[in-house]
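For reference, the structure is listed below as structure tokens.
What you see is the complex with one protein chain gone and the rest in place.
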Amino acid sequence: MNAKPPADAPVTRRQFLRDGARLMTMTGLGVAAGALAARSTSGAWVWQTDPAKCLHCGNCATQCVLEQSAVKCVHAYAVCGYCQLCTGFFTPEPGDLTTAAENQLCPSGAIKRTYVEDPYYQYSIDEELCIGCAKCVEGCNRFGNGSLFLQIRHDRCLHCNECAIARTCPGQAFRRVPVEHPYLLKTTSR
Amino acid sequence: MFRRLKWIGVLGMMLLPALMICAEQRFPPPDFESGYSLPSPSTPPTRCLWLQYADAGVFLAALAVAVWLIYKKRSRRGLFWLSLFSLAYFGFYRKGCLCPIGSPQNVVYGLFNPDYAVPVTALIFCFAPIAVTLFAGRAFCAGVCPQGALQDLVLVKPVAVPLWLEEALGVVPFIFLGAGLVCAGTGTGFVICRYDPLVPFFRLSGGTFILTAGAAFLLAGMFVGRPYCRFLCPYGGLLRLASLASKWRVRVTPDVCTQCRLCEQSCPFGAMREPAPAESNPASPAPERKRLAWLLALLPLLIIAGAWAGSKLSPAAAQLDPGVALAERYARQQSHPARYGLMTPEALSLDRAAANPGAVLASAADMRHRFDLACWLFGGWIGLVIGVKLIALSVRSGRTDYEPDRGACVACARCFTACPNERVRLGLAPAGGESAPS
Partner (left out) sequence: MNTSPVYRAFALTAWIAGVFCLLVCGVMIYEHFAAATRDPWTSPRLLALREKLAAEPKNAALQKQIRQLDLEFRRKFRQRLALDKTGGWLLLGGALALVLAAGQAAALKKPPPLPQPQTGVRELAVKRASRARWSLAAVGFAAAGSLLIVRLGHTSVLPANPAAWQKLSAKAPEAPVEDAPALSEFQANWPRFRGWDGSGASAPASKAVSGILWRAAIPLPGNNSPIVWGDHVFISGGTAARREVYGYNASSGALLWQRAIENVPGSPPKVPEVPEDTGYAAPTMATDGRRVYVLFANGDLGALDFGGSIAWTRYLGPLNNPYGCATSLAIWGNNLLVQLDQGGSRPAGSKLILLQGASGRVLWERPRPVPASWATPIVVEAAGKTQIITLANPWVISYALADGNELWRAQLLENEIVPSPVLAGGLVVLLSPSARLLALRPDGAGDVTRTHLAWTSAENVPDIASPVSNGELVFTVTSSGMTTCFQTRDGKKIWEKELETDVQASPGIMDGRLFILGEHGPLVTLQAGREFREMGRIPLPDKFVASPAFAGGHVFLRGMTNLYCLGPAASGLAQQP
């Protein structure tokens, strides 16, 4: 019936069932929403990777839904040894300790090596160039202090409900963290 | 004898004194004499919290406007512009996330995992459309959903889908919903988000498979109205159920229906239902009643059969969870050791499992237990869906006019401008039968 029934018509069985279903559903929704809201924090969750669990597999560079991954390498300068022969910067068995392409581990040349004082060199990451492939992280953790690590950069991350990298991470290093503390920075070597 | 030295050995010898001093770090922190100060790692902040609340506010406002446009203004044009706004805001600006389609997963995940608190915005995105639908039909689908708006935009030449195909494919959203809630409840992952084919277009990037699937949906959408909404969207399945109990329903016109069928032709989604013909032969209902009785009796059997079949799925489904997959790999390693390269992620994750196999196996056992229960429910749910659909196809309705099906109608308001009586009522056409071009 397209026309609305008159206001004083008796309630049909269908109408009654419908009203009942609606009432029950609204009650159920209300209870669920209330229960969850009571437990809810004010803010949301964001994804972050735990550097202690990272296996430097390289998935971060390829699995992000964005073409240029939101995961970038970060340097914990306090943990760095400032070595002349940085195992995160140089390939194993570099011919020379120069910044020539054949000596560098980083495929996009994102690590900048600058001289500080003898024999210390500073290594910093250019985030625009970093692709998050974890080659430097592997080199640094295997042979060095482990001061290079990967982190999701929240100015680039889309904050998907399910992080596409999280589900392929072999070390299960990704987890949700409260938005108030969105980074899991490394402060010690291990 | 040991005379060959590689650079590793040289390095080791050079730095041995350092090793002796500092057990924690391989290379001790340097003492800078030139006054160099250590930079600290940058931490770019996330999006402001108030912006997230603003999103929820815009969402609720859009829902309210949609309801007003459908029931008060009854304007197709207004709804069209609202859907474009939603496409721009919730689609391309917010990149389609957080969206109501995926939010039931968050709710179920929060219900069964006490360490995850569902954010308030996710609750609003999940429950508000359902609450609105319980009162006003699928207003969300027409005016607010960006995926729906995208499909409406690409619709060029709608083709009617035969009923048998529509019913058959109509089971898929419920399967998807069930699978999504199972995976979310067990904490395995959010498969509804993973396999949403249209969100990659909002992000303008994605994997090859999902982009191809999305393109296929949009291409199909040029000729079939809203294929994602009708045949895949799990939230659409939920709203369909909610809409059955809605207080108000979309009516083509409150005036008399002249059975001209113009509304039926205008609906691109095949949601218009014809009036049920009168019972001509009192003797003939018997076979239909008998069929209905059989189907009603079949329903509990279908549920049980479905639950049993679903339970068989559990060991395979549980392997979706990475913890269970690791336990499987570990167990397989005990009996048939496979060779993984040194320091590869597979070898390292197996090393971690071997360091504490009890914990890995215990958590995997817990996950399997959850999957057992969830798969029972999933199978029973599918059985229920198929059984109820069968019954619904055998029940006769007492319609006298052409009116949209409660569940299938997405409240797009196209039929308002097609019905001549409604056009007259709205003032779009002069009374008396002449229909001027719009």
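As written, the chain order gives the labels A and B, with residue 1 at the start of each chain.
Basically, contacts are C-beta pairs under 8 Å (C-beta built on N, C-alpha and C of every residue); 3 or more make two chains touch, one makes a residue touch a chain.
Not measured: the values here are computed from a predicted model.
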Touching residue (missing chain; options B:Val58, B:Ala220 or B:Ala331): B:Ala331
Absent-chain contact - pick from B:Ala64, B:Leu111 or B:Val171: B:Val171
Hidden partner chain, touching residue among B:Ser266, B:Ser349 or B:Asn421: B:Ser266
Contact footprint on subunit A, counting only the chain that is left out: 61, 67-68, 91, 93, 95, 100-102, 107-109, 131, 133, 135, 142-143
Footprint left on subunit B by the chain that the document does not show: 1-4, 6, 8-9, 11-13, 15-16, 19-20, 23, 26, 153-157, 162-168, 171, 175, 201, 204-205, 208, 218, 222, 259-262, 264-266, 274, 276-277, 280, 302, 309-310, 312-313, 315-316, 318-319, 327-328, 330-332, 334-335, 337-339, 341-343, 351, 354-355, 357-358, 360-362, 364-366, 368-369, 382, 386, 389-390, 393-394, 418
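Heads up, the rule we're going with is that only the chains that are shown with their structure count from here on.
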Distance from subunit B to subunit A - Cα centre to Cα centre, in angstrom: 23
In the complex, subunit B residues that touch subunit A: 6-7, 11, 24-30, 32-34, 36, 38-47, 49, 52, 95, 97-98, 102, 105-107, 110-111, 114, 116-123, 127, 130-131, 134-135, 189-190, 193-194, 200, 203, 205-207, 242, 244-247, 251-257, 322-323, 343-346, 348-349, 352, 399-403
List of subunit A residues in touch with subunit B within their complex: 1-4, 18-19, 21-22, 25-26, 29, 32-33, 35-37, 39-46, 55, 57, 65-67, 74-83, 85, 93, 116-117, 120, 122, 124, 138, 142-145, 151, 153-162, 164, 167, 169-172, 176, 179, 182-183, 185, 188-190
